[in-house]
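A protein chain is absent from this complex, but the other protein chains hold their places.
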Amino acid sequence: MDALLLQILNGLDKGSAYALIALGLTLIFGTLGVVNFAHGALFMVGAFCAVTLQHIIGLSKITIDPTKVDFLGNPAKVKTPYVVEWFGESAGMTIIDWAVPLALLFSIPVMLLIGYAMERGLIKHFYKRPHADQILVTFGLAIVIGEIVKTNFGATEIQVPAPDSLAGVSDIGAMFGMGAGQLAYPTWRIVYFFFALGIIGAIFAFLRFTTFGMVVRAGMADRETVGLLGINIDRRFTIMFAIAAVVAGLAGVMYTPIKPPSYELGMQFLVISFVVVVVGGMGSLPGAVAAGFMLGILESFASMNVVKSFFEAIYLPSIDQIIIYLVAIIVLLTRPRGLMGKAGVMEE
Amino acid sequence: MKSLAKSDKRTLLFVIFIAIAAPFLLNPFPEGSAMAQFNAGYPDLMQRFAYFGVLAIGFNILFGLTGYLSFGHAAFLGVGSYSAVWMFKLLGMNIIPGLILSVIVAGIFSLLIGYISLRRSGIYFSILTLAFAQMSFAMAYSVLTPLTNGETGLQVYADDPQVFMNENSIAVPHLFGLKMQDTFTLDIGPWAFQFNIGYYICALFLIAAFYMSLRIFRSPFGLMLRAIKTNQTRLNYTGINTRPYTLAAFVISGMYAGLAGGLMASMDPLAGAERMQWTASGEIVLMTILGGAGTLIGPVLGAGFIKYFENIFSKINETVLHGWFAFLPDGLENAIVWVLHFFVGKGWHLTLGLLFMAIVIFLPGGLMEGAQRIGNWWKNRRAKGKTSSAKTTPAE
C-alpha cells in the first residue's frame, strides 16, 4: 500500500510537468491551429530563467579581509553577495535561498516577451501553412533556442537548489493516517504538484469565467465562425500564445530543483509531451491534463521492481523505458482520436 | 534505360556522372591551399554522402509521394546496421550477406510497424512511428543487449565465429577481396584526388536506389501514392484500397533505410543504439525537406548539403577564422570572428537550425525550388533582353 502510494506520488511531479507542457501545446493548437514543436524549448528557457536569476542574485563583491589568511598565507578574499550587502545578512540570505520561487516572478515578463516575439515574428506566418511546415519550422526554432542556451550556459546540467525549508522531505504518511516516518517524500515535489494544480485551475477558470476565455473556447470549437463575428482574433491569438509560453516557462522554473536543467531538457520533454497531447486527444484541454498525469504515474509504476519483473516474465523487458510509447500505441489503436479528442482534428 | 522518358534519362545520367566524378568535383582546391579545408573529396565524407543519399531517397518515397511524415525512420537505419554487423560477426567480412540481411530485416520490421502505424494518418501517424522508434531505441539500449551490445555498440571481435573466414581472410569489410578502406590517390600537380573502393560501392547503390525511385515515381503505383497525398477520400470512392499502397510505400522506404544502415556498417563495422534515436529520424526529415520533398533529386542534394556543412562547419574554429580575416584591422577582425564563432565549430547546429527555418519559411519546396526560381528568373531576364532587343531592332 505504501509502495503504491509512493509510486503515485513519484509519478505526480513528472505528470505535472507533462500536463503543464501538454496544456500549453493544446492551447496553442486549439486556438491557433499550430503544432508547436518549440514548446519544449520554452519549458527549457523557463528553467534557465531560474539559472540566470540564481546567478544574478549570487553575484558577489570581493573584498580582502586582512585579519584572515587563506591556505597559501595570502590575505583571504571574502565574497559578499550584493544582496547581503544591501539588505543585510538575514534578508539577503533569504533572497538567495528563495531564488527559484523568485525566478517565477522574473520569468513571467521574460516568457511573455519571448512568446509575443515568437508569435508575431514567426508563428503568425504559419497559420495557413500545412501542419507539416509548422512542425518543421518550430522544430528548427527549437534547435536554435537549444543551441543559444548551450553557447551561453554550456552543455552540462546546472544545479539549482530549492529553498532550504522546502528542500527536505515531508512525512506524507502522517497525512494519510499512517504512523510517523512511514512514508517520507521530497517536499519540493509536493510543492510542484500543487503548483501545477494551481496553474491548471487558473487556466481553466480563465477560460471558463472571462469573456476573453469564452471567445477563445468558442474559437477552439469553431475558428472560422468566430473569425466571422468580427472579433479581433489575431490579438487574442498573440495573447494566448504568450500565456502558453508563460505556463511552459513557469513549469520549467519550478522543475529545476527536481531535474537540473541542460539545453537538452526541452527536447526530452517535448517528445513525451507530444505523445501526451496525442494520447489525450489533439485539441482537448482536459484530455491533455488527464493524459499528462496518467502517463507520469504509469511511468513511475513501471519503474517498480515488481512490475518490471512481471513484464519481463511476459517478454516485455525494460517496461519503464517504453511504457509511455506502449500506452500511446495502444490508446491510438483503440481510440483513434486519443482519450478525449474530437473528430476531424489533424487527420489530413 | 529504354523505359525512361528523355528528361528522366538526363537526370539519371547526371546523377551517374556526379557519382563517378565526385572525387574530382568535391576536391576543387589544391592541397595545402587556404581553401583546401572546403574540399569534401575524402573517402569518409563521400561515403556518407552516398549512404545518406540512399536513406533520403527512400524517405522521400514515403513522405514526398504520400505525404505521410514518419518520425521514426532512424529505427530502420539502426536495424539495418545491426543486421549487417551480425553478418560480419557470424559469417565473415564480405559485405554482401550483411547488405542482404539488412534490407530483409528492415523490410520485415517496417512491415510490422507500418501495418500498425498506418491505421492512423496525420500527426497521429507521426507520433505512432515516433513511439515505435523510441521504443526500439530504448530496447536496443537496454534489454536487447545480447543482440545490440547496449551502450558499447555492436562490433566485430576476434573471437566471433565468422564461419567463412580462416587465418588468411581479410579482416576488414570487403567485397570479394576489394577492401572498403582501400583508396587510390591520384596526384595531379598540387591536387590529390582520392578514389575509395567503399565510396564507389556506396555510389553504385546510390545510383541503383535513384534509378528505382525514378521508376517508382513514373509508375502507376507512384501515381496512386501521389493521389493519396492529394485526396484519400476520392481515391477510396474510386475503388482503390489505399492501405496496401501506403504500406508498400512504407516498407519500400524502410528497406531503403535498412540498405543505408547496412552500407553504413559496411564502411565502418559498428552499430550503436543512438543511430535509432529520434534526433536521427529528425535529421532524415531535415535532409528531405531541405533538398525538396517530392522531387527526385532534392533529397540526395539535401543529404549531401547537410553532411557537407556538418563536416566543414564543425571543423572551422576561431583560429581558422582569425586566419581568414587577418587582413582586417584588429578590432574589426576580432568583432567579425566573435560573431562568426557562434555559427561554426560546435555552433554548427545553430547554423543548421537557422538554415532549416529559413528554408521552411522562404523555400517550402527546398533547394530544388530555389534552383527552379533562379532558373525561371534567368529565363525571364533572357526573354526580356530578347524582346527589348527585338523592339529596338526595327527602330535602327
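A and B are the chain letters, set down in written order, and residue numbers restart from 1 in every chain.
Here, a residue touches a chain if its C-beta (ideal position, glycine included) is under 8 Å from a C-beta of that chain, and two chains touch if they have at least 3 such contacts.
Simple rule for what comes next: contacts and distances are computed from a predicted model.
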| item | value |
| --- | --- |
| Absent chain [UniProt protein name; select from "SufE family protein", "Cytochrome b", "Alpha-D-ribose 1-methylphosphonate 5-phosphate C-P-lyase PhnJ" or "ABC transporter ATP-binding protein"] | "ABC transporter ATP-binding protein" |
| Visible chains in contact with the missing one | B |
| Of B:L13, B:A34, B:L186 or B:L223, the residue in touch with the unshown chain | B:L223 |
| Which of B:A36, B:L235, B:I312 or B:A371 contacts the chain that the document leaves out | B:L235 |
| Touching residue (missing chain; options B:F49, B:Y245, B:F313 or B:W348) | B:Y245 |
| For subunit B, residues in touch with the removed chain | 3-5, 215-216, 218-224, 226-227, 229-231, 233-242, 244-245, 248, 252 |
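Keep in mind that, in the parts below, only the chains that are shown with their structure count from here on.
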| item | value |
| --- | --- |
| Whole-Å separation of chain centres (CA-atom averages), subunit A against subunit B | 35 |
| Complex contacts: residues of subunit B adjacent to subunit A | 67, 69, 116, 119-124, 126-128, 130-132, 134-135, 138-139, 141-143, 278-279, 282, 285, 289, 342, 347, 349-350, 352-354, 356-357, 360-361, 364 |
| Residue ranges of subunit A touching subunit B (in the complex, touch as defined) | 35, 122, 125, 129, 131-133, 135-137, 139-144, 146-148, 151, 267, 271, 274-275, 278, 282, 317-318, 321-322, 324-326, 328-329, 332-333, 336-338, 346-348 |
